[in-house]
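Written out below as structure tokens is the structure these notes cover.
Only a single protein chain was left out; the remaining protein chains are all shown in position.
Moving on, here comes chain A:
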Amino acid sequence: MDTSNPAVFVNGSLLRMYVGRRVRAVIQAIQPDAGGVTGKTTDDHQLVVKGSPPPVRLTNFVEIIGIADSDRSIRAEMWTNFGDTFDTQNYNQLCQLANGEFKHLFI
């Protein structure tokens, strides 16, 4: 059992707190551009995902797990399709709770 490398739940505004650390975020509507893809976080911030996506079709929502590069980008290690429908509000609230008073349950 190993808890040394957790991935923190983040949205756009929380990302800056974890620059250089492993994070996870759900991004919507990925648009490819030079060097990576751009999407929208669950709190409507723009985010750049660096790295190459897997060779499958990306659904509307994708979970990115990787290292936070800056307050607006993540260097992706894992891409997981989260489907074309997803409750972003729920996830956003979860990000806030997981980084707030319930942090001890997560990291």
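Operating definition for what follows: a contact is a pair of C-beta atoms (placed from the backbone, for glycine too) under 8 Å apart; a residue touches a chain by one contact, two chains touch by 3 or more; residues count from 1.
Going forward, contacts and distances are computed from a predicted model.
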> Name the chain not shown, per its UniProt record: "Replication protein A 32 kDa subunit", "V-type proton ATPase subunit a", "Proteasome subunit alpha type" or "SUMO-activating enzyme subunit 1"?
Replying inline: "Replication protein A 32 kDa subunit"
>> In the complete complex, the non-displayed chain touches which residues of chain A?
In response: 1-4, 6-7, 9, 24, 61, 63, 65, 78, 80, 82-83, 86-87, 89-91, 93-94, 97-98, 101-102, 104-107
